[in-house]
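Attaching a single structure in structure tokens format; questions to follow.
Of the protein chains in this complex, all but one are displayed in their positions.
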Amino acid sequence: MKHTDSVEIQQFYARHMHLLDGGAAEAWARTFTPDATFAAPSMTEPVRGREDIAAGARAAVGRRAADAEVHRHCVTMTTAQETGDGIEAVSYVQILATRRHGAPRLLLSCVMRDRLVRQDGELLVAQRRISRDDRPHG
Amino acid sequence: MKHTDSVEIQQFYARHMHLLDGGAAEAWARTFTPDATFAAPSMTEPVRGREDIAAGARAAVGRRAADAEVHRHCVTMTTAQETGDGIEAVSYVQILATRRHGAPRLLLSCVMRDRLVRQDGELLVAQRRISRDDRPHG
Partner (left out) sequence: MKHTDSVEIQQFYARHMHLLDGGAAEAWARTFTPDATFAAPSMTEPVRGREDIAAGARAAVGRRAADAEVHRHCVTMTTAQETGDGIEAVSYVQILATRRHGAPRLLLSCVMRDRLVRQDGELLVAQRRISRDDRPHG
């Protein structure tokens, strides 16, 4: 992994999570490829495509608004390596939740395994698999 | 944003927060421009200038000492872009507090919006605006 790519991946995740936490579900979905897949333990099968990824994000944004909570996805400890098929990036993700007048709490600790690809010069997520530390076997 | 700038900004924040958490109020204030402004929800109006910024930090250092607490400001997920007027850097900040023999706790989750400028080759904060996740509307 070239150092420039490593820095660009960090910048990508910062932008990506600011969009999600800021409630910009559609713009967030556009940081995935059109046919991206997204798999998480809470899903019975992976979500596929920007439309369904955006729908999932909109639902999460709605739940946060209903709960009057602010969420922050903090991506750290990213390792990345080129494969024949893009960049395999593995990161830790902490999700912090804060209610109005409340203390922040750690909602989830996850590992995020992404296959990133470059389209028209931009990094996009082609495949995401989330594992939750509280469900070590899925 | 060039990659080198992005790395330099990260290095800047690391040094900057080591100074604050280490109790070096004056050295910390010198990482702001002489006429910098600092606005946070806890302030009725922004603080202006290194002297007042240092005074605020000294007061915070004193409170931590009185509480026998160690604080850590963890800056993550920084996005940065050049504007005509410097670099607009937006970061998540977690503040952790630990008492002697106690477990660390998350004190605050904030968003830090900085305008960084370069003076004599060094990055400095010219303007800082903090928003707290527990006070979503200020």
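Observations on the structure shown:
Order as written gives the chain letters A and B; numbering starts at 1 within each chain.
What we mean here is this: contacts are C-beta pairs under 8 Å (C-beta built on N, C-alpha and C of every residue); 3 or more make two chains touch, one makes a residue touch a chain.
Here the structure is a predicted model, which means the values were calculated and not measured.
Listed residues B:R15, B:R113 or B:R129: the one in touch with the omitted chain is B:R15. When the whole complex is considered, the residue among B:V75, B:A89, B:L108 or B:A126 that touches the unshown chain is B:V75. Annotation: of A:R30, A:R105 or A:R129, A:R105 touches the absent chain (contact as defined above). Against the chain not shown here, subunit B presents residues 3-4, 7-8, 10-11, 13-15, 17-18, 70, 72-76, 96, 98-106.
Take subunit A: the residues that touch the chain left off the picture are 1, 3, 6-7, 76-80, 90, 92, 94, 105-109, 133-136.
Operating definition for what follows: only the chains that are shown with their structure count from here on.
The distance from the centre of subunit A to the centre of subunit B, with each centre set as the mean of the Cα atoms, comes to 26 Å.
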